[in-house]
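Complex shown without one protein chain; remaining protein chains in place.
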Amino acid sequence: MLESVAGGCLIFLSLSLLVSLYRVVRGPSVADRVIAADTMTTSVLAVVVVGAILADSRDYTDTVMALAVVSFFGTVAFARYLVRGRPVD
Amino acid sequence: MNDSLILATAVRITRPVLFLFAVVLFLKGHNAPGGGFIAGLVTAVAVLLGLLVHGHGNRKTGRPTFLYVVAAGLGLALLTAIVPTLLGWPFFTHSFGFINLPLLGSIELASAALFDLGVYIVVVGNVVTVLHALTERR
Amino acid sequence: MPAVFLAAALPFVVSPILLLFRRPDRRAGLLSAAACAGAFACFVSVALGASPATVALPWIGPLGLSFSLHADPLALFFALLITGVGFLVAAFATSYLDSNENFPRFFSFLMLFTGSMLGVVLSSNLMALFVFWEMTSFSSFLLIGFWHHRERSRYGALKALVVTGSGGLAMLLGFIMVGIVCGSFEIAVLAERGALLAANPWATPAVLLIIAGVLTKSAQLPFHLWLPSAMEAPTPVSAFLHAATMVKAGLFMVARLGPLLSVVPLWTPTLALFGLLTMTWCGWLALRQKDLKALLAFSTVSQLGLILVLLAPAEPDTTAAGLLHLLNHACFKGALFLLVGVLEHELHTRDLSLMGPLRRNMPFTWLLIALAALSMAGVPPMGGFVSKELFLDHLLNGHPLLALLAVAGAVLTAAYCFALAAGLAAGRRPDGPRGQDPSLSLLLPPALLVAATVGLGIFPDQLVGAPVAAATLAATGSSVTGHFAVWHGAGPSLWTSAFAVSMGLALWWGWWQKRVPPASTLIADRVYDHALEQLETRARRLTASYMSGILWRYCSVILLTVIVGVAVVAASQGFVIQDGWSSRHAGPWDLAVCATAILAALATLKARTRLAAILALGASGFSLALMFALSAAPDLALTQIMVETISVPLFLAVFAFLPPYQVDRVRRARPLHAVLAVAAGLGTALLLAASRSQRVAEPISSFFVEKSVDAAGGHNVVNVILVDFRALDTLGEITVLGVAAIACYAIIKLLSEKEAGR
Partner (left out) sequence: MIEFLVSIALICGTFFIVTASLGLLRMPDVYSRLHTVTKASTLGTAGILAGSALHALETGHGVLPEILTVLFVALTNPVGAHMIARSAYLIGIRMADISVIDEMQRAGEHAHTAHDKD
């Protein structure tokens, strides 16, 4: 039962991955692209977690945490870049 | 002149978590995914977050302090390579053993971990030097 | 702790300690003199058989390399010479160098040199010998260029390094060939395998390469150019390195490997010929020098030629004579250099033609110089006479042409010795600068050396007969027949040496009356400078041609090589892709992830701004990380993600330095880029497929997985490989990381200073 549910979730998550990619490509302004990239990271995180549940291995906890760090750090770096022209004044 | 108080507080909370996360990654590197290189990158992120928020306000020395960090890391790595030769084993022999600490039970000590520490320090030093240089106010 | 190891290690230990002294602290000199004395005492104890003579430190077992030191009599002979002269020079330098010199640095370099020189003489493994050999070149570079603010010193240091370094490289190649042919690098083992070497066709090139190493190090004819310009070094360095020890490393090598390599027919004649030619030609050049140190430099080169002639045949009698002359030369030449240092210290000039009458105002100094010069000329009561007699004996019964060259050399030597002694006595200009005899501490070391020369002249056998005989036995394997004596009959050699001395006097007398013509620059110097300059301009032109500064040109070059490489491999071996993809449960999400990666890549193409480009690139990076995660590689996924995180701010920070993004300029070349990209992509994909399906051997990963836990105590195979099994590669990688950090830092600092300057 869990395998089929997880499989379904993975499909939907892959869909959301593609959709956010569309926004990355299409996004009129830079901010859109940054948000889209942020969603992509979240979808990747979700896929990794579901994959870990399917593979029943505990090794992915660090990868998941790293993904969370990434989305935060990337977003903040971009935000500072947009305003100041350089991530750091 | 840091323009966002919210960011500053958020960073003040997350940085220690990140440093801890890096240490955890480093220590369990030998038996589970982790290791010097990844821990180094995570620490570099933590340092850069601080950089992001405070910029270079307080660092006016202009001396490449993190280059010394790189040198220290390389020195440590070389040490773990050369010391076995002095003790008579062939070059770069790693040894590992278990010691029983009173409260923590038997801890596995591996000289490879020392080399890993060297790698860790070099990675942190490298990333931070490059980014400091790139973003330092001219 | 065997005394040999202690003695050899002492200078290396002292060298860094010396750096702790403050700049004008003369005690550094005393410490290094004490170190030399300590080493001397250790070697004496080893000589007297008090402690074991060999020690071996494992280096790389499988390759047969080990740092093994073996103090046999030949090595001890040199070791005692090095530490003895080293002690005197260190003592002299302490009072010679004026107070604002950087004492700690000077003496630490000196100790570094002494240690590596001892390493050369003591090591019994060819590779260990080579390592120390290169260290002597390196420390001589540091010492010659000690006054680095002076352009001449830098030039001299670089030239010395280039010449001796390239010679060393050739010698390394020779050593490797000999090592492979004879199956071992241990000199003791090699000694018995001469027959093996003789039979092998590779022996001649190997021997020629080793001869190149010897000729460059001992500054023989074609490579003599570096020694005169090495005179820019402080005088104690010239005395120690370029008279007594370093230039004799080549001669030591000839003595040590002589019996083994003389099996090859061309070893002895080549060395003898080069030695004789150098002796005569450089004797002639020495005569025409105005600067005292240059005169001594050329005379050293010619004396080394003489010793080389004696050591070349690797027979006991000539080797003994060679070693005796080597000892004599170390004494009188060392003394002469120190005395010239004294003159320079007092009169502040080294120019022979500007010198005032020395005999009256610096009587004692002049006396020492005269005695040393007489010994060099080979006048009877002095040590030089004994070894020159043996030299003439050896050559007179040789080939008549060689005998003629030898006599001419002897005449020229006598001539420049008189130029030195008598010239200084009278002095060219009566109103020249007047000095007076310096303090005892400056005069004592040279005085000791001159006393040694005189002693060697009067009773050579009693003083050094035994050690030289033992050294010769160790070197050539058979004992000396005759023994040294001041007077051994009025044979033909006595007449020839008397003739040579008188002819020398006449030549000098005739020459001295009319002005000494200034020596033109050496032909070898002109050749060297021209070659170096040509090398630089050609290199600059070549780099400019392909480093055009346009990024996509670099990429296309790289991609082209990938494509060509794959094409060549495919053409030659043929591409076999047997089994299809052994895909594990490739579910629909795999397809989605691949689709994302492809789309992200396409998005990067379409991006009109750099920001959009790196975002799309980030997206493809993440899908790659996802692929790793899904195919059970958490480590790789983690690393990929962290690298993505760090590269985002890196890109952003770099953008500040980049010029505005011009899209159109690239449009013209787009079709070419497309073709190139597709070809490269396909090529790599085919390569991967082929490499997976053409599995020849069992993949090594199984070895790592098995061994990971019990051998290295780690369950995470990836990390265990990185840090334990393949630690050497990781060491290389982190060094690259370190260097990259330094490079980035330097470039960016340069860039911002330039911009700030503008």
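For clarity, chains are labelled A, B and C in written order, and residue numbers in each chain start from 1.
Just so we're on the same page, a contact is a pair of C-beta atoms (placed from the backbone, for glycine too) under 8 Å apart; a residue touches a chain by one contact, two chains touch by 3 or more.
Quick caveat: nothing in here was measured; it's all calculated off a predicted structure.
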item: Residues from subunit B at the interface with the omitted partner, ascending; value: 4, 6-7, 10, 13-14, 17
item: Where the missing chain touches subunit A, by residue; value: 1-2, 5-6, 8-9, 12-13, 15-17, 19-20, 22-23, 29-32, 34-36, 38-39, 42-43, 45-46, 49-50, 52-53, 56, 58, 61-62, 64-65, 68-69, 71-72, 75-76, 78-80, 82-85
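The rule is short, and it goes like this: only the chains that are shown with their structure count from here on.
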item: Arrangement of touching chains [line / ring / star / complete / other]; value: complete
item: Chain pair with more C-beta contacts, A-B versus B-C; value: B-C
item: Centre-of-Cα separation between subunit C and subunit B, whole angstrom; value: 37
item: For subunit A paired with subunit B, centre-to-centre distance based on mean C-alpha positions, whole Å; value: 26
item: Of all residues in subunit A, the ones touching two or more other chains; value: 59, 62-63, 66, 69, 73, 77, 86-88
item: Where subunit B touches two or more other chains at once, by residue number; value: 32-34, 38, 42, 45, 48, 52, 131, 135
item: In the complex, subunit A residues that touch subunit B; value: 59, 62-63, 65-66, 69, 72-73, 76-77, 80, 83, 86-89
item: Residue ranges of subunit A in contact with subunit C within the complex; value: 7, 10-11, 13-15, 17-18, 21, 24-25, 27, 30, 33-34, 36-37, 40-41, 44, 47-48, 51, 55, 57, 59-60, 62-63, 66-67, 69-70, 73-74, 77-78, 81, 85-88
item: Partner subunit C, residues of subunit B touching it in the complex; value: 29-38, 41-42, 44-45, 48, 52, 64, 66-67, 70-71, 73-74, 77-78, 81, 85, 88-92, 94, 96, 108, 110, 112-113, 115-116, 118-119, 122-123, 125-127, 129-131, 133-136, 138
